[in-house]
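Sharing a structure here in structure tokens format.
Just one protein chain is left out here, and the rest sit where they should.
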Amino acid sequence: MITYFVSLALLAVIYGIAAIGLNILVGSAGIFSLAHAVFFGVGAYAAALMAIHVTPDILVCCGAAIGVTAVLSLCLAFPALRVRGEYFVVASLGLQMVAATVFNEAQGVTGGYGGLAGIPAPTIFGTFSLGTPTRLLLTSLGILLLGLGVVLAFMRHSFGRALGAIRDSEIAARAIGKNVELLKTTAVVLGCTYAGVAGALFAFDIAFINPESFTLDQSGLILTMVVLGGAGTLLGPLVGAVILTLLPALLTFLPMVPPTEIGTLQQFIYGLTMVLLMIFRPAGLVGRRSARR
Amino acid sequence: MLVIQIIIAGLQTGLLYALMGAGFSLIFGATRVFHAAHGATFVVSGYAFVTCLKLGLPLWIGALAAMLFAVAFGLLLNALVYRPIQRDRGSFFTVFVAAFGSVIVVQSAMEFFFGREPQTVGSSMTRSVEVLPHLFVAPIFPIILVIAVISLGAVASFLRWTSVGLSLRALSDSPSLVEAFGLDPKKASNLAFGIGSALAAPPAILIAMTNGINPAAGAHVMLISLASTIVGGIGSLVGAVAGGILLGLAENGAIAVFDTQWSEAAGFVVLFAFIIIRPSGIFGARITR
Amino acid sequence: MITRRGFVVGAAAAVAAPAVIARAADAPYALGTLYPMSGLNAEFGDMYAKATSLAVEHIAEEKLIRWPIEVRSQDSQATPQGGAVGMSRLVNVDQAPYVLLGFTGVSKAAAPIGERSKTVMVNGGGVGPDLANLSPYFWNVIPLANQEISALVPYLAAQRLLKVAVVFVDDPLGQGMLAELQKRLPTIGGEVVGSYSIPPTARQFGAIAARIRDVKADAVYFAITGGGLLMQLIKQMRDNGVDQPLITYSVGNLPSLASLPEANGLVFTGQSADWSSSYPATKRFVDGWRSKHGSDPTIYAQNYYNGTRLFALLVRELERTGAGVTGEALLEQRRRGGKFDFSGGEVSFDENGLITSRIQVSRFTSGRVEVLRAGDL
Partner (left out) sequence: MMVHNPLSVENLTKRFGGMTAVENVSLELRPGIVTGLVGPNGAGKTTLFNLITGNLPADGGVVHINGRQATGLAPHVIARLGVARSFQDLRLFGGLTVRDNVLAATENSSWPWQGGGSRAARERQQATDAAIERVGLTHVAKIQASDISYAEAKFLSLARILATGAKIWLLDEPASGLDPSSSQRFVRLLKDATAQGVTICLIEHNLDLMKATADRLAFLEQGRLLALGSVDEILRDQELVAIYFGDKSNAA
């Protein structure tokens, strides 16, 4: 029983990390990406390959995930410098769709649909095993807190202000001397590396990855977490991640719902929540007011 | 012959994207609503059609029902979701997330009522005949061609020749003009949603006949239509049509040139290229935002 | 703060759970199922679930074992993540020693969890060749895809369908079948004249049909997963002038396909299933299914019926010896060998937990399944 809740909590923490990263893009910089699952996936593959072929040390694997996602996130930064708003959403959609095909086709690296199986249990400092879900959960919690700390340090200070300025008016931000290209790129790289780390932890948690976990649906799910909790708030993405990770689990505990309809019901609830939230509380559950954004 | 065959296949899918894209473009131009739930309209319309035919009703009643349901759904969504959000000066993103949510609601509702497997209506019109050696064309292809030309022509001439249409067009140039044209903004947005949604009915009917329609089909068609609208240039009817055909050709052409599994990605690669090189699309005005 | 909030929600969920645990401790045997109950493949999950509940009913009526079986269901969504989460819950919360599942991605994600907790996992639906050696605790009550090709080849030779075009989804199943066809066809003087991989989300196949017509194949083989995709492929192939025989593996045996006019004449392989058999276990299953659902069962239904039945048969032995019903004990019991009285006949497992079974070639003829070539071993 405890193990089950640990596994759910672990998943919530992993999604929490990814959602915090997406919030840097969406909430702070106004870059509305629907391609977050791409970088979640890139991190997962990078970590899994590192674990299988080199060492399952979690720090090394997360480092690899960070490095690879940081480089590949430039694919997202590039359109972000070219277009804004609706155009960028569609561009990120395009990236997500192309990446899904690439994940499937780069079989030498990703194993295609067959995926990568047999990802070893992680260790830390080379020897100490993190093989039990509880240990992995504690490690992930540590990473989450670290990630929150970094976000807090960045977003509450000049970097956050500069991103906010860009989000609200790019031209005016330039006029007060902000290097918009550099700032946007930094924000995209930073946000995507969170997804990369989350993906690495995900790979260790599930111990098997294939492209089905990195689809547009997954991007939509992470985005919903951010929006549900409150884009631009510190804790909103976490609240969203916890709720949306636990929702399906909670629904299965409801006796009156026939199991065949759980999936449909769950989707229905997701969708309806998004619609109602946008109408009545667009700032999210944690967001301060409804008028903003 | 393979080339011609692929061009025909590309045209057939491209025209359907074009109709979807044109509807989307019209709505976006006139109301600035990024109507990502246009795909949900498509699904509702398609199921209305299939259900009518499964009930044994004649084709024209099915088509009429598809049209009615599409328009009704578009108007409903505008009234219940978009307008309340816009009243609060919601950002485009708020609208987008709400639209995204609506797509999921419709999809799961359809799954609940109709099941997930594709629904199709058999018809001899979709069965290809060999018109030239090795060149197969289904009777439905010319029908699609005619329907697409008629509906796009009708919408284009409406926008060009009627005063209401002119004002809708002016709206996309400068939204502040709406009252100057003596058009009630609420009426204008309903008009755009009505016409735009009606344009989703022909593709829905035709896809239901050729491919079969399933609850998840809307999201897929919408993605590609969105891409085609951007490639063509948002807000331009001609652009949406050109973009749709271009993407239809790219998708099918990729099958001929590259390996078959790249066909889906091909459309999005074209999209990505446009966003990087020419974000305003083929016919779009320069983006100033 | 945040995580505390998470635990609060978790704790709320826990309130409902202890009752379940308390009962699990003494009487009924927990049987886990991890089927896709939502998403594109829910049609399969629905069928598997029906088969399982029919088997549980029959087991109770036969008084095969002392305590009733209680089915604990989790939705796998046919995705690895759904599989991992659902398996974790079946193992840790429901403490099921025996879990029925399907689908390659789900199986591969669930296998390490099951192995760690020594839980038996039984697949009756996935046929990817990579399911063969996942774990000692992972058994297959369905022959894997390569076996289906072996059965098909003699039929192709007899019909002189030597030039085959293959449409496949680029997953282990599709790759496995393509490789098997490329290996086996030359033995009868045939060849794979074209292979076309498609994304599982694709919906437009007109251009692929054009290419298939171009290579002038004698037959078209579909190595794909998912009934909806197969249905759209078949319809569009026929619509776009591909009039060669269409062939696929056991995925073709779906009720929704039988009623599709374009699928008339579709040839598919699958485990031998003779629904008119007088073999008692078969008859009982077929009659039970017909009276409940008003139609003939499918081979998948039979597999999951058998998978459920296997649990009871093993438990009966364990009850005799007085051993507790754990995954470990179940594995040991199965390894002791012997034949199992299944619907469809007596079967045995090989060392890796893989069933051996006859495979037949069938065809849809006016909405009914017509057996073209009986299975042999």
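Each chain gets a letter, A, B and C, in the order it is written, and its residues are counted from 1.
Heads up, the rule we're going with is that a residue touches a chain if its C-beta (ideal position, glycine included) is under 8 Å from a C-beta of that chain, and two chains touch if they have at least 3 such contacts.
What you see is a predicted model, and the numbers here were worked out from it, not measured in a lab.
Trainee: Of the chains you can see, which ones touch the chain that is left out?
Mentor: A
Trainee: Out of A:Ala162, A:Leu265 or A:Ile279, which is the one that touches the chain we can't see?
Mentor: Checking each option in A:Ala162, A:Leu265 or A:Ile279, the one touching the absent chain turns out to be A:Ala162.
Trainee: Any idea which of A:Ala51, A:Leu183 or A:Leu234 touches the chain not displayed?
Mentor: A:Leu183
Trainee: Contacts of chain A with the missing chain: which residues?
Mentor: 154, 157-159, 161-162, 164-165, 167-169, 171-180, 182-183, 186, 232, 292-293
Quick note on the criterion: only the chains that are shown with their structure count from here on.
Trainee: Report the inter-centroid distance (CA atoms only) between chain B and chain C in whole Å.
Mentor: Each chain's C-alpha centroid was found; their separation is 38 Å.
Trainee: Scan chain B for residues touching two or more other chains and write them down.
Mentor: 111, 261, 264
Trainee: Which residues does chain A have that touch at least 2 chains other than itself?
Mentor: Touching at least two other chains: 100-101, 104-105, 261, 264, 267.
Trainee: Provide the residue numbers of chain A that touch chain C in the complex, in ascending order.
Mentor: 1-5, 7-9, 11-13, 16, 100-101, 104-105, 107, 112-115, 117-118, 141, 144, 205-210, 212-213, 235, 238-239, 242-243, 246, 248-250, 252-253, 259-264, 266-267
Trainee: Enumerate the contact residues on chain B facing chain C in the complex.
Mentor: 1-2, 5-6, 9-10, 12-13, 111, 115-118, 120, 122, 126-130, 134, 136, 138, 210-212, 214, 216-217, 220, 251-253, 255-256, 259-261, 263-264
Trainee: Quick one: which bits of chain B touch chain A in the complex? Just the residue numbers, please.
Mentor: 28, 34, 81, 84-85, 88-98, 100-109, 111-112, 223, 226-227, 230, 234, 261-262, 264-265, 268-269, 271-272, 275-276, 279, 287, 289
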